[in-house]
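The structure's right below; bear with me while I get my questions together.
A single protein chain has been omitted; all remaining protein chains appear in their positions.
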């Protein structure tokens, strides 16, 4: 089998689900005639036709509403935000209509919301954001963040088959930069399962999304100086796999949390609080957060590199914590 | 001097600032002819006229944009969301236009966003929400949450005089339920200053907004069983007064955090992580979070009371932590 | 009128009176402090709400941001369900979780708006879209208040429906003059049905106080939508009261509400003398109007009327009794039901 990219994995997952289940359909800006801004959906219009690949007007609130209505009536829409930043324009519809429907009335909304997140590609303040926390903090939505080609495919399939709204965050930096050979047979990565990407004995480094690669690179480098990192890739933020996190913490006793999103109110705070509550006795040092600072995403390469956590930042923090 | 309510304090602060500074003006739904859904702005139209008290169409995104443009051009708008829940409809404008303006271009947006938050009044899932974290997690916005009549007035004045967008969250449950006599002279409560409402030696309980009263009631009750709570009222979530928090933690060594907002991704996680990072050595027990569960706000009295943290919940947690 | 059989006319009358009787009970329960929140009455809006809903078929779907007890009853919802809903009792359709004016129950073709003026217009465009792509014949009907027209949501939803020529009918309720109306939708004074012609779809105005007129116009729009001719918009003028005057009424008739919900701000709770809308003989009451019409045109004999009213009284009495017996929701597990199979719902207190 040939290797495929992260982007191809997303596309394959959607393609195969659309072949398998006639209820699955796509909505988004320029996804049909143009094949998508990043070409994720290229060829879909030709294969599945205008009624399952819908080029929408620029109206994120509106077409997310349309997707909710369609989901109510038996379809399983996948909504693309051309850049995930534009999910801000559908915030009301997602947090109030989609997220609260099951709780209010027991009526689920099987809906996938997806789009390219994150920085590193010099796209400036409006095309580089990481919006996960707005939805992690919204009861009723699930949030997944694939870091590998395998998970990109497996989590997308799980998201499509799920009965609740799932926000699927794909990192644009990974689209064509990573490749992997995938199993030929159908598989899913169940929502809510983190994975230990590297076992280690000195510090647990918890991360997700594109930061996984920063974590692994730092871990390799630190190994040479005798600091042994365990690396957890969360994969799902909601549901959160507390067991995997706590098991590592109880064994390794020191913790760092790394994300590309900004610091205050970020996921690292939530996980730190959880560990503090559940495994306080097991901690041999403070839980360190390595995150972007509390600013918009800057445009210039130099500023953006200073904004996004780098391998050196992880190494610094690890040295401090190891010495603790 | 007569006592005034929390609602009157908000209204007095706006009234006095409008008298003092002709640049201050109000925008919102039904704030003019009707005097506001909660009558916060009753009499303003008559006093300040149609050009400073603007009844807007129902279009939160739009009139927030209007306020931003007006702020650019020398005015100091105060925007009312009839219920703060409807800030969801202005999410893009606030987080992308207002919040990023200074960082991008050095152009500030002196703007106050205000409205009634919170539950306890049987108003159901769409009129009871606590939206603070969406903005605490948005660099570029400040967030204040007055808990007393005095702070309602002083923080509003500080917010109006600030050069940045300030989200001012007033708890509707407090509107007419608390009274206080205020100084005759002009005063502000500076943004970014927490206050210790009660000193104690066993556990620091950090809270904000209407939960202050739950905290204080629990503290009185716990005193009788020999558990001595220190109670911090944050007042500002951004800027956050780290010094006051850390000083208490270093002295008292056990911490609980209480808020009405839901748990995952809530402010308690952020504060817990901060304390863990900055005062790990000073902790004699886990940091406990007492919050609403991760659900929408339910409508029925019984379910809402189970949702909103109660005095008994604080007492339970304090007993466990004291025994630690 | 000739096209309506006596049976239909009597059924319409029955639903109007059933609503009125139900709402009188709701007002009584509200005054007695037995409703959970606000008082959900639709006086002046019954003809619109019934006329729009009555021609729906079983497969059609309704979402209304206009008070719609009449519509719910006409869709087969029982007074018991409505009563327990607003009383937030355990046996209510949402189990006490929701307090909106409409229910979400797809089996009965009901989608609940979110208490935003027009978010449901887009959702109903989606409901209509699902009919189109699945080759089904349901039509989506969305009711909005006129101020919804200022929202971006309304435009995004209607634009999508028009682009795809979806089976969606939008009914806009316009109430008698609101003193701040000029601030809402430009240009002031223009009829909504006129401005919405910009979307390239048929628009029309009806007398929303006349149940038969509403019924006929909506029926035609539904039919048009069903055969693939796309969306349309109807503007209906009613005798309904704006939410603000309703609120004033409620505070006035029930000073106790000022104690129970001080945040609502009743500055002069002592007024106490004003009447609720349906107690106000000044109102151009669509229920009375229809009754007079039936009698005038000899479509309802006194005995028939008596029988109908007796059925109404019996059903309401029975359902009020049952509703009052219904216990409050159990609060053991506040977190279930957020996700399918209750997955991953953290507990409230640190264990």
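Labels A, B and C are assigned to the chains in the order they are written; within every chain, residues are numbered from 1.
The working rule: a residue touches a chain if its C-beta (ideal position, glycine included) is under 8 Å from a C-beta of that chain, and two chains touch if they have at least 3 such contacts.
As the structure is a computational prediction, the values presented were derived from the model and not from experiment.
Novice: Among A:221, A:253 or A:295, exactly one should touch the missing chain; which is it?
Specialist: A:295
Novice: Of B:67, B:155 or B:174, which residue touches the hidden chain?
Specialist: Counting the whole complex, the residue in contact with the absent chain is B:67.
Novice: Over the whole complex, note the residues of subunit A touching the chain we left out.
Specialist: Output for subunit A: 7, 30, 32-34, 37-39, 42, 54-59, 61-62, 86, 89, 116, 121-127, 172-173, 175-177, 263-264, 286, 288-296, 298-303, 305-307, 309, 313, 316-317.
Novice: Touching the missing chain, which residues of subunit C?
Specialist: 150-156, 159, 162-163, 182-188, 190, 195-201
Novice: By the contact definition given up top, give the residues of subunit B that touch the hidden chain.
Specialist: Residues in contact with the chain left out: 25, 51-52, 56-57, 59, 61-75, 92-93, 96-97, 100-108, 139-140, 142, 162-164, 192, 238-240, 277.
One rule holds in what follows: only the chains that are shown with their structure count from here on.
Novice: So which chain ends up closest to the centre of the protein, judged by Cα positions averaged per chain?
Specialist: B
Novice: Taking each chain's centre as the mean of its C-alpha atoms, give the chain farthest from subunit B.
Specialist: Farthest from subunit B by mean C-alpha position: C.
Novice: Go ahead and note the Å separation of the Cα centroids belonging to subunit A and subunit B.
Specialist: It comes to 30 Å between the two C-alpha centres.
Novice: List the centre-to-centre spacing of subunit B and subunit C in whole Å, with centres computed as mean CA coordinates.
Specialist: A distance of 34 Å separates the two centres.
Novice: Using the touch definition from the top, which residues of subunit C touch two or more other chains?
Specialist: 94, 97-98, 100, 114, 116, 152-153, 337-338, 345, 350
Novice: Give the residues of subunit A touching no fewer than two other chains, as numbers and ranges.
Specialist: 92, 96, 100, 103-104, 139-140, 238, 240, 277
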